[in-house]
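Every protein chain of the complex appears in place save one, which is left out.
Then we have subunit A:
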Amino acid sequence: MKEMLQQNESITKSRRAILDRLMVMDISSPGLPTPDESMLTHFDDPLGAFVAMLESVGGAVHMLDNPHEATDILNQIDVFASAERVVSLVPEAVQSSFDVSQIKDPHDLSAVDWTIAKGEFAVAENGAIWIDGQAMPHRALLFIAQYLAIVVSRREIVHHMHQAYARIGTPKSPFGVFVSGPSKTADIEQSLVLGAHGCRALQVFLTP
């Protein structure tokens, strides 16, 4: 207890010292800029730009007329057809193979083969899709599954990251992530390898 108090004191002391050093010297500031929309990238065809960008970063894109077509497309992929554990957070597109709500500890998800997640919106300039952590029972599902599929509406596309952050507004959930392509590394001699720690491949389904 005493040790803890001492540590708290020293943290408060350092806090004071750091802030004192920062406050003691006034520096004039130019103020914060607001991006001028007319200066920023605007795509004539944001959907086309998004698809091209996502493919360039290693993602596969499928256009759907109806969400449930996703299952048919996935069934043609060997690693899906043979998958034993599928967690789908988009039941109208794909069925889960087990009830994920029974799982309390994310460590128990280590054997998940596929996660099917719901994307809130997509970004044309970089192929990123925003996933709200609130829509996930465990955020680890996005990273621990061997393969990831994201279902997102093709009507929900913003041009660039400024619009993306304006759309999120004030973040309401503890976690949110932009996913752009499968996980990758180039740490060995700059050779690009897909599937570092997260998903080995990324399938994106664009619904009406």
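Note that in this section contacts are C-beta pairs under 8 Å (C-beta built on N, C-alpha and C of every residue); 3 or more make two chains touch, one makes a residue touch a chain; residues count from 1.
Heads up, the rule we're going with is that contacts and distances are computed from a predicted model.
S.K.: Identify the UniProt protein name of the omitted chain, choosing among "Stage V sporulation protein AD", "Lactate utilization protein B", "Biotin transport system permease protein" or "Crp/Fnr family transcriptional regulator".
M.R.: Missing chain, UniProt protein name: "Lactate utilization protein B".
S.K.: What residue numbers in subunit A mark contact with the hidden partner chain?
M.R.: These residues of subunit A touch the chain that is not shown: 7, 10-12, 14-15, 17-19, 21-23, 25, 27-33, 35, 39-41, 53, 56-57, 106-107, 110, 123, 125-128, 138-140, 142-144, 160-166, 168, 170-171, 173-191, 193, 195-199.
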